[in-house]
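Note that this complex is displayed minus one protein chain, with the remaining chains in position.
And then chain A:
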């Protein structure tokens, strides 16, 4: 038990049921997260990063479903658990925070009650005890005057404060894994910096592992130790965050880094035309055959159009899926 990784995803395939057809929205996705580790999933909208996370906590609903592969939490297969066992895991051992706290929080319930509920449901506390713990939880995410704020409704709080409440709810039961799906996309950069510091510090103190999902390469590189880049339902590159954007092995990762107007580039090198990635992100029903990036890739050859590349393990650690990897 102790040797099993905290979470292990193996050859995960998630299908999307259409009226007449079934397509794989996520395919061949494998990764593992150790206890206390920070792992990032980066990719554009529609690449499958969010539904991969939902699969981890057993929240996929029709028309999406896990078609094959395994998700193991401490060695136990999540798919084989009963609905009640999954519910016990969710919120208690695995918690999640979402992009838009205004829609994730209940608008007609005071925030204190929404935090207290966690202690009542998962820890068997009385409401009286739970309410007291809710004040402490709000204090731990540095909400000023927590004993008054517990009575506030979500609309009375600012965006940053609401996301703090989300974090308080998520960390209430001391989970082993925190899934953060675009946790700061709706926030201003200065507030984002605060929320990220808070999340990172609290998780480090408590030994909570983080699975962070974002389209922001900079943010993921900043928070996570290891990063997987997803494109059109597959992981194309997975490595340590110090290397992955500095010495990209996959043309898509390289393309993303090159296309960014990074702060300081113009001052150092003058303004040049940004490198573009040609074409568009394919829709799930139109994933191309072979390597899914091939229609947009400058290095694509015949084999890229016909055969999906296998995983190549890199000497420096990590993996890449490309016939012509760097």
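We adopt the following convention: contacts are C-beta pairs under 8 Å (C-beta built on N, C-alpha and C of every residue); 3 or more make two chains touch, one makes a residue touch a chain; residues count from 1.
Everything that follows uses one rule, which is that contacts and distances are computed from a predicted model.
One chain of the assembly is not displayed; among "Glutathione import ATP-binding protein GsiA", "Lactate utilization protein C", "Carbohydrate ABC transporter permease" or "Beta-hydroxyacyl-ACP dehydratase", its UniProt protein name is "Glutathione import ATP-binding protein GsiA".
Among A:109, A:158, A:289 or A:307, only A:158 touches the chain left out of the display. The residue touching the chain not shown here, chosen from A:107, A:124 or A:264, is A:264.
Screening A:11, A:242 or A:302 against the full complex identifies A:242 as the residue touching the chain left out. For the chain missing from the display, the contacting residue among A:196, A:291 or A:304 is A:196, taking the whole complex into account. Within the entire complex, the positions of chain A that touch the omitted partner chain are 44-45, 158, 160-161, 188-194, 196-197, 215-222, 241-242, 245-246, 252, 255-257, 259-267, 271, 273-277, 280-281, 296.
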